[in-house]
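One protein chain is absent from this view; the other protein chains keep their places.
== chain A ==
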Amino acid sequence: MISAILSYEFLQNAFLSGLIIGFIAPLLGLFIVVRRLALIADALSHVALAGIAGSLYLSQQVLFFTGLNPVYFGIASAVGGSLLIEKLRGMYRHYEELAIPVILSAGIGFGAIFISLSKGFGSDLVGYLFGSVSAVSRQDLVIVIVIAIIVIAYIRFLYKELFVLSFDPDYAKVSGVNSKYIQMVFMVITALVIGASMRIVGILLVSSLMTIPVAAAMQQAKSFKGAMIYSIIFGEAAVIVGLIIAYYLDIAPGGTIVVTSIGILLFVLTWKKIQGKRNARIVEEGIV
């Protein structure tokens, strides 16, 4: 397989993109999970679906759009959706979670309209929905690299502020952290990560790469930094194993990546349970 990666550009694109999103999706995902915003990633990925479907439809109708990468549309609509969610959350301050089903439904609604209008897209759309090993272009890889640089810089430079906002939003406000601005950028960054990940994991499964490795990491880590490191390790393991299985079985990598990460989560949960029982026995025997 290594010789195939070295020989074929599309495989290089897929694996490099995979390694990058295996890093940035769980990294940002940790902040999303601890802030209880996991469903927002889901809502935004469905808005990205509307953008992708819209772009594919337009490319059938208007010559100008034929050469345009649908990923741009997906990212733009996810960013638009993220700003709308923030606006709605502000309008329904006591029912902030209401913004999520509204935007999610809007995304699916528009997506369904565009898919129906274009009377099916065949393998193109399936690739966007569940990811693809063969469809990642060099241009897609460049988009992923640029987004990764933005995300890592954002977390590197605003780590303190993001931590305090995640742990205790009231305290963050009192201590003078510019919560509103950081939150707004956070939503846009989430949309960008979804845009970056959808070529590999697929729109429908993109949020799982942001949440499942984090769910496993939170079982293991005592510290926030530890949770971050575990999340990235589990994310990378899921992407690498998932891509290899997808390549050999010639199936969509989104499914194999997500199923691998579920496998990691189950392993961690079982391991923790066994450890807990062993510790209980040691304590018990110690007392006796």
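We adopt the following convention: a contact is a pair of C-beta atoms (placed from the backbone, for glycine too) under 8 Å apart; a residue touches a chain by one contact, two chains touch by 3 or more; residues count from 1.
Heads up, the rule we're going with is that contacts and distances are computed from a predicted model.
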| item | value |
| --- | --- |
| Chain left out of the displayed complex - its UniProt protein name, from "Benzoyl-CoA-dihydrodiol lyase", "NADH-quinone oxidoreductase subunit B", "High-affinity zinc uptake system ATP-binding protein ZnuC" or "Cobalt ECF transporter T component CbiQ" | "High-affinity zinc uptake system ATP-binding protein ZnuC" |
| From A:Ile108, A:Ala221, A:Ile245 or A:Val259, residue that would touch the chain that is not displayed | A:Ala221 |
| Candidates A:Tyr8, A:Tyr92 or A:Tyr171 - the one touching the absent chain | A:Tyr171 |
| Contacts of chain A with the absent chain, listed as residue ranges | 34, 36, 156-161, 163-164, 166-168, 170-177, 217-218, 221-227 |
